[in-house]
Structure formats: structure tokens, C-alpha cells
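Sharing a structure with you now.
All protein chains but one are shown in place.
Up next, chain A:
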Amino acid sequence: MLRSLLALRQIAQRTISTASRRQFENKVPEKQKLFQEDNGIPVHLKGGIADALLYRATMILTVGGTAYSMYQLAVASFPKKQG
């Protein structure tokens, strides 16, 4: 009984340590290969499609927001006269 408990403990330890090894394996060499590829893509887009989507979203929000703030400035510049 005790021996089987010890065996179970060993298996559990090995499984957990393998799982954490799988989670935190050194993926830096893969990243280095991806970002050093000679494809002329600038670094802010070189990671893939997610980069392009995030870039586009950021640009739309900032430029759109600037246009909106200009509109608000125009509205605020001509206050309604109190009758």
C-alpha cells in the first residue's frame, strides 16, 4: 500500500514537472528566427496579423479621436446664447 502511494507520488511529481517544463520552455530562439527574417517588414508589424490589426485599431482610435476633439472644440467655440 505504502509502496504504491510512493509510486503515485513519484508519477505526480514527474507529470507536474513535465507540464511546467512544457509551459515554460525557452521559445526565444523561435522568436529570434521570426523577427530576424529578411522580409523587409518593420518591427511593429513583423509579428504577424495581430500586429496589423492592433496597429490599425490604435491608429483609427487616435486619429478618429483627434477629429472628434476638433469637432468638440468647434462646438465649444460657439456657445448657444441664453435667450
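In the analysis below, contacts are C-beta pairs under 8 Å (C-beta built on N, C-alpha and C of every residue); 3 or more make two chains touch, one makes a residue touch a chain; residues count from 1.
Everything below uses one rule, namely that contacts and distances are computed from a predicted model.
Enquirer: Considering only the chain that is not displayed, what protein name does its UniProt record carry among "Cytochrome c oxidase subunit 3", "Translation initiation factor eIF2B subunit epsilon", "MMS19 nucleotide excision repair protein" or "Small ribosomal subunit protein uS7m"?
Expert: For the chain missing from the view, the UniProt record says "Cytochrome c oxidase subunit 3".
Enquirer: Hey, which chain A residues sit against the chain that's not shown?
Expert: Against the missing chain, chain A presents residues 24, 26-28, 31-32, 34-36, 42-44, 46-47, 54-55, 57-59, 61-63, 65-66, 68-69, 72-73, 76.
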